[in-house]
Each structure stands twice: as structure tokens, then as C-alpha cells.
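For this depiction, one protein chain was excluded, whereas all remaining protein chains were kept in their positions.
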């Protein structure tokens, strides 16, 4: 358990440094797609929900897990889709409509 | 052991991404100090060497460990010192000699 | 098969984490951004696919149902008009946080009391942040969709009450960490967190919601990272951290662009008192008809358009595109000056204008735009207000003093399109409207721009 904590902290610190570094550099032009893309990415919680829903250990856990999978899926599907839709709109001058 | 490998890989991948991201942004003005600073930082191998030298398990390991500590210390001391010396040289116009 | 997946899973998750990092990296610039989305989605599919092969899964029935329901809701949510993006974002944070809170709850009832202290700590954090983010996001959604009153709701002792509720929730969490067997405490713990989420948003004005949403984004990210600690899943920790940093950075950018602090946004009750001051004005503004505006634009050689929240409300972006086309064809140089907090979310104006096919290299950021105004013949302010208010530069008493603004008043002529003299989000009067070089064109932005276009087109056929 303590080893897990240690590993988790290393991963957390490194990923946070990396996130701050990368996201500071996102052009303001793309801040709205950025919000929807991070939203989609954080829908990765679905992998935890899938296990809980699929294990079928108790009725409660199955119900909670199923609702959680549904919620995450909304963000997963919706997030990538709307980001894609937005990015398809960005065009440079002189590149047709 | 497999858990160690997994953790190690995560840390390695994240740190490499982070390193590439940060170092790409170092001003060319400071590329020489960058080389000496990373040199100093990688002297952290000294912590591994200290254990080997201090454990005194076999004569061979003590000898190898001691030489390793000495080598790392050269880089540690020399690296930070020369980086500091270099950086003290960089001055903006109008700020005395 | 199952053994293979068990061994490969960490590597697949690592690949997914790398794909998320690349996705955000490539999102930093338009030319690589789409590639980023594809890679990010690919990593996600890989991770989900591999997880589905886990041998602990006893039945796929409920998972399939949930996928179907989620997709059925997710697709329409992705098809909302661009003007609804702020609300949509709030709603999706609610879903994300709910998923984290539910998984945390399920894990508690499955594993307590035989749960390690550290895992229980992460679980409590996950459930606390998740639950409060659910209600707070729903409240934010309600305010942005104007289902709830957008003015801040404040009362005496509010901050003390809120802090006490939060303190109670945190205390319940600590007790649960020390005594995971105290299952009776779990429902009140969640209840307090949900309640705190509601109370947190009540005193915050509707127009401060974008900053709040970004903060909630950071909370949702932290909650997902905590879930990663509970499940010992590094992919979740990484995705949560990335999400958290994004929320944090966007809210810092917004606070800086408004020259305000986090504390002021969260506890300031902004947008509440200042509204009354606006009525006292006695100076007069000059107004003009859309036809006059067309005349002025026609004879200009450099026009800078300054879009604001009003353009989003009026959905005027497609008409703006027509105006851009007709002016460009007539040899007028047209650019768009984008203030970082114009509209109601970061980058709001950019997506709207991109939706209307305005090339993104014509969208100019604040600092560059401010270098352009002195050379511009016309600044056409379209439903923007606060972001053009010169009081931010000169009037130390103004609530927006010190906020960096677009210096539209430095251009030769300023045309302001809005429906009335009423104030914008900050609830304060705008001295710009009384300057000698300013002309007001009253009306709905879409209608006014439409008429300007018509006038220009008619002139063109003479």
C-alpha cells in the first residue's frame, strides 16, 4: 500500500508538471476545444466504472457502476465528437469554405 | 519485480516527455550551461554508489562503489560550480561589469 | 487470453496515457490539433477495449446498456450549437464528477472496513470532490442556461455557514479514514458534500460561471486522479492530473484577464451592487442608423471588428461572415480583435467565428490588436462591452480597474452595436459610449449587421 502511494505520488507530480507545461502553450485560439478535449480525456474514469459494473459483486455496486459507465460514456462520446466538430471549423484564409 | 518494471516505465515515459518539453524551450543563449547543469543533475547516481560503497558487503563492491562515489562527486561538485560560474557571467546592458 | 491481457494491460494503459499527452501537445496549434483528437480517441478506445477483456468482468449486460445510454445522450450533447458550449461544459463536468463519486461509493461499500488507510484517504477525497463538483456544476449549468437566477444570492454570515458545512464534510471524511467501519457516516458525508456544492455557487454571479467551471474542471480532474490512487491505476492518475492542470491554468488565465483573484471570484458576490450605479448617467451618446454605419465602413481602409458576448447571444456570427466577405471584396482590410475573456468562456469568440468560416489567421490576440487600433479607421464593436471599457485604464474607482482591455477608443471611429445603453456582465457604465468618436447603433447584433450588409450590397450595385 505504501509502495502504491509512493508510485502514485511520483506519477501525479510528473503528470501535473507535464500538464502545466503543455497546457500553458495551448494557443488561446483553441481554449474552447481544450476544455472539451480534457473533458473527453478525463472520461477515462470509464475503465474503473466498467470493472465495478461488470464484476457484479453486489446489486448496489452493479447499479452504481452501470450509472457511472453511462455518465463517463456521455463525456467520452460527446467530448471527442464536439472537439472534432469545433476543430473542423478552424480554417486558414484562402482555403475554401 | 513486474510491478517495479511497470512503475519504472511510467516514470520513465513521463519524465522523458517532460524533459523534451522543458529542454526544447531553453534559450540557445544558455545551451552551454544547460549541458553542464544536466551533467550535474545526472550525478545523482551518487546515491546508488553511496549505498554500494557503504554497505561493505565484499571488497570488490566496496572498491567499485568508492570509485563510483568519487566519479559522481566530481560531476556533482564540478557541474554545479561551473554552471554557476557561467551564469554569473551573463549580464544585461547597463548593469555594471 | 485473460492472462495475456493481465500482463499487457499496464503497457496498454501506458500507451493510452502517452496518447493523451500527445493529444494535448498537438492541440497547442491549429495545424496539428485534429491529429491530436484522433490520437487521443485512439488511446481511449485501446484502453476501454483492453479493460473489457479483463477476466473479473462477470457480465457485459449492464455495461452494454450503459454504453448505449451514454452514447444516446453523448451524441446530441456534442451537436449543441456553439453558443451553448459553456452550459454543455458545465453539464459534462457534472457527469464526469458523478462517475467518480459513484465509483468511489461503490468501492467503499465493497471494500470497507477492510480497506487500507491510505486507499480510504484517496477514496474520501474522490467522493468529496466528486460530489461537490456534481451539484456545483449543475448549479453553474442552471445559471448559464438561465434556469436559475443569474444574480448572486448573498446573505450575512454566508461565508461562515459555507465554511462550516465544508468543515463538517471534511471532518466526516477524516473520521471515515480513521474508522472505515463507520458506514452510517458515509451517506451524511456525501450529503454534506452535495450541499456544499450548491452553497458554493449561490453567491457567484452568472457571468463568473466560466471561471467557476474551470475550477470545477480542476476539481473533477483531481477527483479522477484520487480514483486512480484508490484503484492503483496510473492511467487515471495521469488523465486526472492533465485535466486538473488544464482547469487550473484556464482559471488563472481568466482571473488575470479580469484582474481579479480566485478569492474575489468565489466569495466576492461580483455583479451584485454595481448594477444600481448605472442609472445615474446624464451624458448623452450619439446614435446612428445601420445605413450610416455602412457608409463609414465603405470609406474605411482598415476595420477591426471587436466581437463580444452580444454576438454570441444574437448568433450573429454568420452575418458577420457576410460583412467580412463584402468588405474584403471591396478592398477593406478586416481583422478581428479577440479579448481573452470576451464572451462567456475562454476562446468563445474564436469558435463562433471559426464556425462561420472566418479564417483563424484573421483573429488577432489582445496585445497585437492594441498595436493595430491607432492605425484603424473603424473599430466595430459587436455586442462587446466590458472588454472595451476605458474606465479599466483610467478610473481607479471602477470595479474593473486594472483589467487589460482592447483600446478601441484609439481608432478613428468607433461603431458600437448593442440593443440599449444597459451595462454588460460587470454591471457598470461604459464611458466609451460618450466619446466624440463613438457612434451607437442600437439593435440586435444579427439584425444590425444584416442591415449593414444589405446597405453595402445595394451600394455596390449602384
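Note that the chains take the letters A, B and C in the order they are written out, and that residue 1 is the start of every chain.
Following the convention adopted for this analysis, a contact is a pair of C-beta atoms (placed from the backbone, for glycine too) under 8 Å apart; a residue touches a chain by one contact, two chains touch by 3 or more.
Everything quoted here is computed from the prediction, not taken from an experiment.
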Displayed chains contacting the withheld chain: A, B
Interface with the unshown chain - residue positions in subunit B: 1-2, 4-5, 7-8, 11-12, 15-16, 18-20, 22-58, 60-62, 64-95, 97
Interface residues of subunit A (partner: the chain not displayed): 2, 6-7, 9-10, 13-14, 17, 21
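Methods note: only the chains that are shown with their structure count from here on.
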Selected interface, A-C versus B-C, where C-beta contact pairs are more numerous: A-C
Centroid spacing, where centroids are CA-atom means, of subunit A and subunit B in whole angstrom: 35
Subunit B-subunit C separation of Cα centroids, rounded to whole Å: 41
Residue numbers of subunit B (touch at least two other chains): 7, 10, 14, 17, 21
In subunit C, residues with contacts to at least two other chains: 21, 25, 234, 238
